[in-house]
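Apart from one protein chain that is not included, each protein chain of the complex appears where it belongs.
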Amino acid sequence: MKEQLPALLIVVPLVTALLSPLVAYFSTRLLRGLHLTALATSFACAVGTLIHALTEGTWHYRFGDWAPPWGIEYVIDPLSGVMAVLISLISVLVLLYAGPFLAEEGWLKKGIYYALYTLLTTGLLGMVITGDVFNLYVFLEISSLAAYALIASGGYKATVAAFRYVLIGTIGASLYLLGVGYLYAVTGSLNMADLAEKLQPLLAANSQAVLIAVLLIMVGMGIKMALFPLHGWLPDAYTYTSPAAIPFISGVMTKVMIYVLLRYCFFIFGAMNGVLPAVLEIVGWLAAAGIILASVMAIAQTDFRRMLAYSSVAQIGYIALGMAIGNYYGLIGAVLHILNHAVMKSCLFLVAGGVKWKTGEHAIAKYAEISRRMPVTMGVFLLGALSMIGIPPTAGFFSKWYLILGALDNQQWLYIVVIIVSSLLNAVYFFRVIEQAYLRKAEGEAKPEETLASVEIAIKNRGPELPYVMLVPIVVLGAGILLLGVCNNVIVTNILHYALPGGGL
Amino acid sequence: MKLIASVAMLCMVGIFFTTTAGLPQIYNPHSAPSEHVSPRYIEKSTKETGSPNFVTAVLADYRGYDTLGETTVIFTAGLATALLLRSRRTPSFKNEQACLVKGDPDE
Amino acid sequence: MNNRFGTIVLDISFRVIIPFIMLYGVYVLIHGEDSPGGGFQAGALFGIAVVLSRLVHGEQAILNVSGDKALILAGIGTAIYGSVGVVTLLFGGNFLEYGTLPLNISEPGRHALGILAIELGVTICVMSTIVVIFDALVGREEE
Partner (left out) sequence: MQEFFTSYFIYWVIFLLFLLGPYGIIFKNNLIKKLMAMNVMQVAVILFFLVLGQKMGGEIPVEVPGLLGAGHYINPLPHALMLTAIVVSLATTGVSLALLLLVQKHYGVLEEDELLRRMNER
């Protein structure tokens, strides 16, 4: 069975999701266990494939045993292996965390929710390890549809946000598909490796059709990953979504899109070919502008989740910046920041959801004295915030460090300035929350606007900390931040080094 | 915002219209798509898959995994509509709060 | 039984047409190998038949696949597709490698049967999803 791991990685959660309405009909307890098991299995498979890819080289898996340009193949190299591990790990943890939020729902809703969540995971995993550009589109749509539904489940405002996301996301997906159409028109192939081979002469000859394909795919994926001027859908979608799903969506979804872009730019087109350097230059400028502007926007927010959403836009900018720098250190920084930011942002949204669970509040102004009520959670929050700012022992510092090294190599001083300035801006907006949570005293006894709902929540969720199922994922991801920071050298030399194009240049 | 969008779209029109020559001519039997991957489907699919309908052969056999994804897309759409429209009225919603989970009380 | 479409002509003709729609669906499903057609089209036809029968007969419809059951059925349909792949996995092939299906017929025959099996799954899924969406849109659930 070992040679089937890449298929099992997808098939186990997929089949679980398909059967989940049926299982939910009989027992919701079984449903939860089943989904956790399926995702954990997927995680184990991902680890197995990553180890295989590192020790024995890239793993090609053929579906239906058809040879690659005709059939669909899965390609697992260290980069996609790392991404698969990341996705499945965060997926398991967030599903564990989501349990209490769903406790009061009926069987049907539970079944649907779990199914959609697992389908989202499946779609993202499929996008990461596929070796076929059209298959990527299909899985992109699976994950997008699941994400639309999960985002819309957060209430009426979320519905409007989700509708906007549907429109904009579909533009992105259609642009991507049109780009694939252009590639297909000039090469006749849909397989990534085959495409890479066939595109080299065309790129060298500056073919116009390939130029358009590059632009279309860049813009399409740029929309999906919320690159700076195309990020319009993101803040609303992240703000109004239900706290059970958003840690996963925010942490992983945009990262997968940028991974796709990375794969296209450096593995299919080849970054130093034809028009690519010019396009990447533009991406770099946009990313730099996005980092600064989104950080400033984040400072202006009063809602914790909205602040995190804008900070997401800024952090996506870092990754795009690393891609635009494009040398060894830049790419290491970009990939490392994908990992770091996925862990950090999921962790921070988990904390936000935890606070919401406890107090029913999201406004930063209501965070006063919260550190006394939930010391562990807020401790992890402190860690995450320090990491976002980039304080040395935490993960965030090292990816920024690699980015700066890369920019130094290319003598792009402005990028260095942008990174440093944005770190200061990060410090400003996270310090506001830290100050509220740790230093500010709650203002007297007069509790403003004590609504019925908030009293209800307060009574139901009494006790010193969050329930264990919610606390464990938070702590694990908090530990992950530290671990990624302390062991970054090990990760870079042993895994990421081989993940770059050409096995480390 | 709208101004930028219209400028961007005019640019797209320009780019698209000036670069059509890079695409294969319509009806050209020697274009890249007709010469690279597809001949095998046409020539061998009856022998290899037992289906004289090439589209079915490609859809269900050579690229059968895509079709699994596609069916999953439909299922996802069904789940999404059911989640959005039906379950708002389930008995577990006492106070008409239309959120799946503990959503915004400010609705 | 009242006239749901206003006139007796429409009512009766819809009633008569339903079995033929289903028959055509079966034809499209089975003949999809040799001519244009296949699971999705057949599923759409079946879905229409179910919806139409519900419109005409109301609660007493014979084909009363509705609500939660339809959703479960959609999952099962897609899972049939997936399980064909899992069976090929278990018999030592790659995922969806119909050649390894444990049947005592020629290689193209096994492929053809595999294709038919997955088309059946697709049909069930599409049919039930159409019913789910119809149910959701008209909102006649759990009242």
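Some points to look at:
Just so it is clear, A, B and C label the chains in written order, and each chain counts residues from 1 on its own.
The rule is short, and it goes like this: a residue touches a chain if its C-beta (ideal position, glycine included) is under 8 Å from a C-beta of that chain, and two chains touch if they have at least 3 such contacts.
Keep in mind that this is a model prediction, so the values were computed, not measured.
The missing chain, though absent from the view, touches A, B, C when the full complex is examined. Residue A:Thr170 is the one among A:Gln4, A:Thr170 or A:Asn327 that touches the chain not shown. Screening C:Leu45, C:Ile72 or C:Ala136 for touch with the missing chain picks out C:Ala136.
Only one of the listed residues, A:Ala67, A:Val160 or A:Ile282, touches the absent chain: A:Val160. Contact between chain A and the unshown chain involves residues 134, 137-138, 141, 145, 148-149, 152, 156-157, 159-160, 162-163, 166-168, 170-171, 174, 177-178, 181, 184-185, 190. Where chain B meets the chain that is not shown, the touching residues are 2, 5-6, 9, 12-13, 16-17, 20-21, 23-29, 31, 33-34, 37-39, 41-43, 45-46, 52-55, 57-59, 63, 66-67, 69-70, 73-74, 76-77, 80-81, 84-85, 88, 98, 106-107. Summarising the interface, chain C meets the missing chain with residues 34-36, 40, 133, 136-137.
In this text, only the chains that are shown with their structure count from here on.
Relative to chain A, the most remote chain by averaged C-alpha coordinates is C. Two chain pairs are in question, A-C and B-C; the one with more C-beta pairs in contact is B-C. For this pair, chain B with chain C, the centres built from the Cα atoms lie 21 Å apart.
Centroids of chain A and chain C (each the mean of its C-alpha atoms) stand 36 Å apart.
The multi-chain contact residues of chain A, meaning those touching 2 or more other chains, are 14, 18, 21, 63-64, 108, 112, 115. Annotation for chain B: residues 61, 64-65, 68, 72, 75, 77, 79, 82, 84, 86, 90-91 touch two or more other chains.
Interface of chain C with chain A (complex): residues 68, 71-72, 74-76, 78-79, 82-83, 85-86, 89, 93-99. By the touch rule above, chain B contacts chain A in their complex via residues 15-16, 19, 21-24, 31-38, 40-41, 61-66, 68-70, 72-73, 75-77, 79-80, 82-84, 86-87, 90-92, 97-105, 107. Note for the complex: chain A touches chain B at residues 14, 18, 21, 63-64, 66, 69-72, 98, 101-102, 104-106, 108-109, 112-113, 115-116, 119, 122, 126, 134-135, 138-139, 141-142, 145-146, 148-149, 152-159, 182, 184-190, 198, 207-212, 215, 240, 242-244, 356-357, 360, 451, 453-454, 457.
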